[in-house]
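Down below is the structure, laid out as structure tokens.
Every protein chain except one is present and positioned as in the full complex.
Entry: subunit A
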């Protein structure tokens, strides 16, 4: 089982003009096996939510709580959160020059499991995951994210999702910048993950396009640092037709 419970989460970042409140009380619960989509206009705080849950030091939690299966996520260090079962697929994955994908994946898997993976099955698992995401076998010898195309970066994130097998995956605009073929490949990867027992997904996106391939259980509309409306998949259809305008303050 895996339940991610976010209650009244408030987050600020420091700016030159002092602290700025980005999240203003976010409450949502991803129950066992559920996929939630968070949609919203640019600047509404979607990515802040993702990075705050993962523990990025830039964001200061000023209120509320986040628990994973009852455990206090906010009290954990970044790596402890990952070992507890959280995974963040980033919008802009970071280059780590000189560290091969193979070395990176093995190091992460060892850290998450607390022991080194069995060599024989591991190589097969890695090659299988890369292959399913249409990344060839030479990919594992390249430096992490260095010189990757936008699509390769996103597919590499989803390959990690398959291999590291977290309880809950947060996908931060994984669909942005992907052409339709890459979007399908990435979506299939996410769907394979969802088929596993009890996996939670928080899918953050600006566009409804990816929801044609990944059907969410719940859709939240995110505006100005909080959830403005929640509903079923039909809410995404409404957004596709009408956009976010009805949620935004009327321009004067």
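Simple rule for what comes next: a contact is a pair of C-beta atoms (placed from the backbone, for glycine too) under 8 Å apart; a residue touches a chain by one contact, two chains touch by 3 or more; residues count from 1.
Just so we're on the same page, contacts and distances are computed from a predicted model.
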item: Complex member absent from the view - protein name from UniProt, among "FAD-dependent oxidoreductase", "Monosaccharide ABC transporter ATP-binding protein (CUT2 family)", "Fe-S cluster assembly protein SufD" or "Spore germination protein KB"; value: "Fe-S cluster assembly protein SufD"
item: Touching the absent chain when the full complex is considered, from A:61, A:74 or A:108; value: A:108
item: Residue among A:10, A:88, A:185 or A:210 touching the omitted chain; value: A:88
item: Absent chain, residues of subunit A that touch it; value: 54-57, 77-79, 81-83, 87-88, 90, 93-99, 103-104, 107-108, 111-112, 143, 160, 164
